[in-house]
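Read through the structure below, which is laid out as structure tokens, and then see the notes.
Left out: one protein chain. Kept in place: all the others.
Up next, chain A:
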């Protein structure tokens, strides 16, 4: 076989590989959407789940997923923002300590999420006696989310040219004032993109939640908005099974008669949510960029 024939064969092989990958991926997405979307209805999205009879919904789980996401972001964003600012604006980039801290963040991001969940279980659920609760779940998800969010904040800050920092210093601003009034507003579009993308990841996470937020979804009274009542949706000390955990649980327990249909519908909802997060990230970063700068 000469070089030209080899080239032709290789090209064909590459076409076949790429084609089969497209096929696999398309079949995957198609299967979830075709199986799942017909199950979606207002009733399915709002009704509470039923454990032993068919016809239950995912209302409580859907709410739990969003509420848990919100609480997680509430805890993790300030920490990630602070850490990102320090790493990019204050830290001595050449010092060994900074290198060590970066390694620690990298290690945290590579830990299996089930280990992070078990740590949350050990420390918060058992030692601090928070029980299976939204708070424990949100803290576990914060650990899981922090390294990625910190890195994305840091990278957003790094894209701001040093000219801006020098201009701030030349005007007599302290470093902190420069960061708060000049650097952060300039980096806002990409920071927001980072937040929304990490939200998509947090939304679908289940392994870290099984032993922290729990696997049960007690009925909620959506008329009661006092966060201290047990059945209030806003109570952060109640156990809260999320959508992803629900899919896992009904598939591994096998009690629910229509488990396949419910998990197909729930999977479709999860994927649509991830899609929406992706689009939202793109849209927000574009529109924020336009609003904050003079570009048209």
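Some notes on this structure:
In the analysis below, a residue touches a chain if its C-beta (ideal position, glycine included) is under 8 Å from a C-beta of that chain, and two chains touch if they have at least 3 such contacts; residues count from 1.
Everything below uses one rule, namely that contacts and distances are computed from a predicted model.
Think of the chain that is not pictured: of "Phosphate transport system permease protein", "Twin-arginine translocation signal domain-containing protein", "GMC family oxidoreductase" or "ABC-2 family transporter protein", UniProt labels it "Phosphate transport system permease protein". When the omitted chain is restored, the residue from A:210, A:236 or A:256 that touches it is A:210.
The hidden chain makes contact, of the residues A:105, A:236 or A:256, with A:105. When the omitted chain is restored, the residue from A:37, A:173 or A:234 that touches it is A:173.
For chain A, the residues touching the absent chain in the complete assembly are 3-4, 6-7, 10-11, 13-15, 17-18, 20-22, 24-26, 28-29, 31-32, 35, 78-83, 85-87, 89-91, 101, 104-108, 110-116, 118-119, 121-123, 126, 143, 146-147, 150, 173-177, 179-180, 197, 200-201, 203-207, 210-211, 244-245, 247-248, 251-252, 260, 263-264, 267, 270-271, 274-275, 277-278.
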